[in-house]
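Every protein chain but one is kept in place in this view of the complex.
Now for subunit A:
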Amino acid sequence: MTEPATEAIAQQQSTGSLDARGDVGDARSLWSDAWRAMRRNPMFWISATMIAVFILMSVFPQLFTSTDPARAILERSREKPSSEAWFGRNIQGYDIYARCIYGARASILVGLLTTISVVLVGGAVGVFAGYKGGWVDSLLSRIGDVFFAIPLLLGAIIVLVSLPRSTNYWFIILKVVLALTVLGWPSIARLMRSSVIQVKPNDYVQAARALGASPWRVIRSHILPNALAPVIVVSTINLGGYIAAEATLSFLGIGLQSPAISWGIDISSAIVGLRTTPHMLLFPSLFLSLAVLAFILLGDVVRDALDPKNR
């Protein structure tokens, strides 16, 4: 007996305030509900602040340091942290603090661009496969499985090595993004396909078809808004993974290369002083870990906020 109860409440409200009843009341969609839940979560504010700082760092590194990260003072190589160079200097005599600040750009760029292209490619394939079904679905799913079977790093190494070499910063960034996208899209495609298949048989999709809506309209206004939540959560968490993957590739010497600045390059070059001057390794690694952690935390918070079972 939901109706009488609702009516009773509505009646109480109507006797209470006559003016407030006319408007929409608290118009709450799933997204605004999620936003409410997130605002109350301190983890959201912590991760959002960290991400904001990292993004600011990658756009305006000059705000954080006035030292030139490319200025090598070789005679002060491996200097311990001091008031002049906060994080000390590395083997080339670079200021580690400035390198950490300037290194954020590569990581954030690779992370964001890879996530965007993976969501676009994987999402499009997933929606198409899930909506069409039949042999189209089978074919696309099997193609995805082929890419899924290749280990991420091994596959990325193959892609990067087979692409033409260049020292252009943007070219290398895009190469890394391409390599990670080629190997990353199947996971999002699978996820998207399964949520589309889940949403598709719903009566509101059938109702739109009965009204004569085009497939594009059905997908755009009915299927996508209802199938997007899991993809958003997973791609936020994956973003941290892509940042780590970029650092790994740079560490291995096939991603970005000097003179480009990246946390991965710095970690790689700091290995020589692992026992004698560990600060050279510590600071870039710390920045990398914090960036990855920030995105994974945010993904976690978003997942909790979108999951109705947690409310």
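We take it that a residue touches a chain if its C-beta (ideal position, glycine included) is under 8 Å from a C-beta of that chain, and two chains touch if they have at least 3 such contacts; residues count from 1.
Everything that follows uses one rule, which is that contacts and distances are computed from a predicted model.
Per the UniProt record, the absent chain's protein name among "UvrB/UvrC motif-containing protein", "Signal recognition particle receptor subunit beta", "Cytochrome D ubiquinol oxidase subunit II" or "Oligopeptide ABC transporter (ATP-binding protein)" is "Oligopeptide ABC transporter (ATP-binding protein)".
Interface note: of A:207, A:271 or A:286, the residue touching the hidden chain in the full complex is A:207. Residue-level contact of subunit A with the missing chain is found at 1-8, 10-11, 14, 18, 21-25, 27-30, 202-204, 206-213, 217, 221-222, 225-226.
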